[in-house]
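Only a single protein chain was left out; the remaining protein chains are all shown in position.
In this document, chain identifiers A, B and C correspond to the written order of the chains, with residue numbering beginning at 1 in each.
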Amino acid sequence: MGKPSKEKMIEMYRAMVKIRKTEQKLMEVFSNGEILGFLHVSIGQEAAPVGICSHLTEADYIATTHRGHGHAIAKGIDLKMAMAELFGKKAGYCLGRSGSMHLADKSRGIMGANGIVGAGIPIATGAAFAAKYKKTDQVAVATFGEGATGEGAFHEALNFAAIKKLPIVYLCENNGWAEFSPMSIHAPVQSVTKRALAYDIPAVSVANDVLEIYEEAGKAVERARKGEGPTLIEVRSERWYGHYVGDAQKYRGKENVAQAMAKDCLLNFEKGLLESKVLKKQDIEKINTDLDAEIEEAVRFARECPYPEVSEMMEGLYL
Amino acid sequence: MGKPSKEKMIEMYRAMVKIRKTEQKLMEVFSNGEILGFLHVSIGQEAAPVGICSHLTEADYIATTHRGHGHAIAKGIDLKMAMAELFGKKAGYCLGRSGSMHLADKSRGIMGANGIVGAGIPIATGAAFAAKYKKTDQVAVATFGEGATGEGAFHEALNFAAIKKLPIVYLCENNGWAEFSPMSIHAPVQSVTKRALAYDIPAVSVANDVLEIYEEAGKAVERARKGEGPTLIEVRSERWYGHYVGDAQKYRGKENVAQAMAKDCLLNFEKGLLESKVLKKQDIEKINTDLDAEIEEAVRFARECPYPEVSEMMEGLYL
Amino acid sequence: MKDIRYIFAIKEAMEEEMDRDENVFLIGEDVGLAGGSFGASKGLYEKFGPDRIVDTPISELGFTSLAAGAASCGLRPIVEIMFMDFVTCCMDSIVNQIAKMRYMFGNQYTVPIVIRMPEGGGLNAGPQHSQCLEAWFAHVPGLKVVMAANPYDVKGLLKSAIRDENPVIFIENKTLHAMKGSIPEEEYLIPIGKADVKREGTDVTVVSASRLVNESLKAADLLSKEGISVEVVDLRTIQPWDRETVFTSIAKTHRLVVAHEAVKQFGFGAEIAAAVAEEILDELDAPIMRVGAPFVPASYSLEKYYVPGAEDVKKAVLATMERTF
Partner (left out) sequence: MKDIRYIFAIKEAMEEEMDRDENVFLIGEDVGLAGGSFGASKGLYEKFGPDRIVDTPISELGFTSLAAGAASCGLRPIVEIMFMDFVTCCMDSIVNQIAKMRYMFGNQYTVPIVIRMPEGGGLNAGPQHSQCLEAWFAHVPGLKVVMAANPYDVKGLLKSAIRDENPVIFIENKTLHAMKGSIPEEEYLIPIGKADVKREGTDVTVVSASRLVNESLKAADLLSKEGISVEVVDLRTIQPWDRETVFTSIAKTHRLVVAHEAVKQFGFGAEIAAAVAEEILDELDAPIMRVGAPFVPASYSLEKYYVPGAEDVKKAVLATMERTF
């Protein structure tokens, strides 16, 4: 597998910036009260979704979590429709019914964020089952946090996938925190890779580095496509902000936050790209300004779209 | 820990014979239609309950399963009241309300068999939690089959117990079958001990040999009492008969059954006791006839007791 | 026509639909090699193989959510939950995921999934193996809830459920598994959402489902000897239930009994009664009586006194005849 091509790296960089900037924007409009409900941003964790999605086609599946904007963007979600959903508008992916915790785009294999911790894991496993059943070469990815590994859903899904050698990659973004508590509350082990031993599933732990993740994800996706079964990847991600926007992280030491921010996967990647001359300063500026414009445009679109009609609330329950 | 004393061994032998003979009797009366519902016997598996319960006092806790007569007997359940329950009589432990799948004796720490696979595991973990909370030196035991390790309940309980270092022993009787299917349907691993790796819980696999089990159980119970946390013990048990009485085991080769029967933990123990002169032929005969009488007496009692009144069915829902 | 047992009618329905559509598969505990704990899939493993008749670990949540994922990727799973009591292990899957996936994702996904489960007493299997929990599912928007009272119905309804684009909770009854009945040789479907008047009558309407339909028919026989003419309406579908048929019947008889095996309190009978009291109260000539199990867990040795039957329906009907207001 090895290193991505130059073009691929630029694409990856672009995706990471897009996630970062989109979520920064989301935090802003959330504070305005334009987005309602819960908003969980993944700023600091952009490497994992981009690292894995770089190996996926639109036909591949991904089931994400409450902290799922990054995966959706990396998997190619339409930003306008996603933004409209976050704004609760009719033009949104879910017709404004569901908001941030339920972003989904069937056309791109984005099976949905999930408000229930761990619930997406067996659902993604079902997508892998379907791919194997239909003998396609599709691969499924389940993303989740280290906290989710406490749920029975995690256990039952991995057990089944291992027995059936399903084409799936379990991507755990271990950001060290589940809501307001550290991993020591949630697990007796330090690394989520240990969990995989119960199922004889190969597992690897990687740093919050997009190229490292890209490499391991590449191997895992290849294994899956070849019919060799599931892999678990733990990414040692870093959550910069609170569990949700509005959480002041009083339970978390300032140094802990500072350490997390220091491991900025985006900045590190950018530095590397500059050093290796894949990108020049001007390229980076251009990417950033282009994305700013795209995001502004998405926000403008979302703002201007109408809310659904109350009568539409009653539609579409059954087909 | 080491080997049990001579007296202890005789006690253990007696308990194993009691389980065997009681269940043989149960099969008989079940065929008569005197026992209703489902009856799961543990003939061939007597070593595990006796091996572990030999280390427990009445104050210690045990939560058992649908295949739980052996544990209840080894933990000292009153045979008459147990038999009355199986017969559905008012004098039974559960007032005849529940039958074989729900045998419980609070006075002896028998927290109940369970009709839900895996459900007893977190309940026993709760007993261990209570012991630690109250700072007693009580220990809890959860028994379950290899099939139960597929349930999320197993995972969630072991995770918690490991985090909190609760005084509990997880005793998995791996008889190779869950209902009508072999372990390969249920797990990607050959040994349940692998499951424990996910929680950093020490685990050991032992043969269907009561002295081996006694030794490992002794270490595990001691660890628990000392506050060193949970242990998982896998016993490679052998199920002789069908999943429930009436199951002809068509799915299972004759050789597989013959092999299981050949590993007769009771007969092997008996041979050893004779060889080492702990018991003589006459002692064994005496134990057997005494138990026959005790069991007959329990059956007679159960037969003669009245059923509950219909009006009593409505009583006792709330305290 | 041919005579067939209920459990075999289930098998035929699954087999025919699997023949018809290669995306249909069956998943559950011991459904494969063993042919199902109650024998519903006997022979299907041999015919369709392990890819389409899928044995699972004991993990109701895991395999039900797996089926949800598979359904949203184009397959049409039939999930077997061995006893309805075990559905408590996968309520998140059914309620938060399956029921909501279509609506919540803005109609992008359809989740054509049938979750079969047998409910009720009959085996003296005690408190954790005898429950009837259909009212829970009927309270959850997004699910359809179907209950079949005889071999003919179970086959036709199950085939419709498998073809339905929505998730269907398909409730069998253990005591009905061995019931024999006559069904056509040729293919037939029974629509979901339509009640069936199983017996016409003029004095009292008994609305019921599953086993209690047959008990209500027995009660109607008994009562006819006493000169009381009972109309028995089999809901067949609890959610969405067929208001028109029920209301039409009540408009004729002006008396209503609702009967189910589930615990009476907060059972589906409450909804039927409440809807009548809300929408057509003025049609009633007597109080609405309900029949259901008493408010305690199912009993092992007293099961036959616990589970409601024809006598209970009869009593309820008589009560509506006496208490005119």
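Quick note on the criterion: a contact is a pair of C-beta atoms (placed from the backbone, for glycine too) under 8 Å apart; a residue touches a chain by one contact, two chains touch by 3 or more.
Small disclaimer: the values here were computed from a predicted structure and weren't measured.
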What shown chains come into contact with the chain that's not displayed? A, B, C
Quick one: say which of B:Ala15, B:Ala72, B:Ala104 or B:Cys172 touches the chain that got left out. B:Ala104
Specify the residue from the set C:Pro77, C:Gly122, C:Gly142 or C:Gly201 that touches the hidden chain. C:Gly142
Per the whole complex, from B:Ala124, B:Ala187 or B:Leu232 the residue touching the absent chain is B:Ala124
Just name the one of B:Lys134, B:Lys254 or B:Lys281 that touches the chain not displayed here. B:Lys134
So that we can see where the missing chain sits, which residues of chain B does it touch? 61, 63, 85, 92-95, 97-98, 102, 104-106, 111-112, 114-116, 119, 122-131, 133-134, 140, 152-153, 155-157, 159-160, 163, 316-319
Even though one chain is not shown, chain C touches it at residues 85-86, 88-89, 91-92, 94-96, 99-100, 103-104, 126-128, 131, 133, 135-136, 138-142, 239, 262-263, 265-271, 273-279, 281-282, 284, 286-290, 295-297, 325
For the chain that got dropped from the picture, name the residues of chain A it touches. 36-38, 87-89, 94, 96-99, 101-102, 114-118, 147-148, 150-152, 178-181, 185-187, 251, 307-308, 310, 313-314, 317
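The definition used in the following text is that only the chains that are shown with their structure count from here on.
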Whole-Å distance, chain B centre to chain C centre, using C-alpha means? 36
Chain A to chain B, mean C-alpha position gap in Å, rounds to 45
By the touch rule stated above, which residues of chain C touch at least two different other chains? 56-57, 59, 61-62
For chain B, what residues touch not just one other chain but two or more? 150-152, 185-187
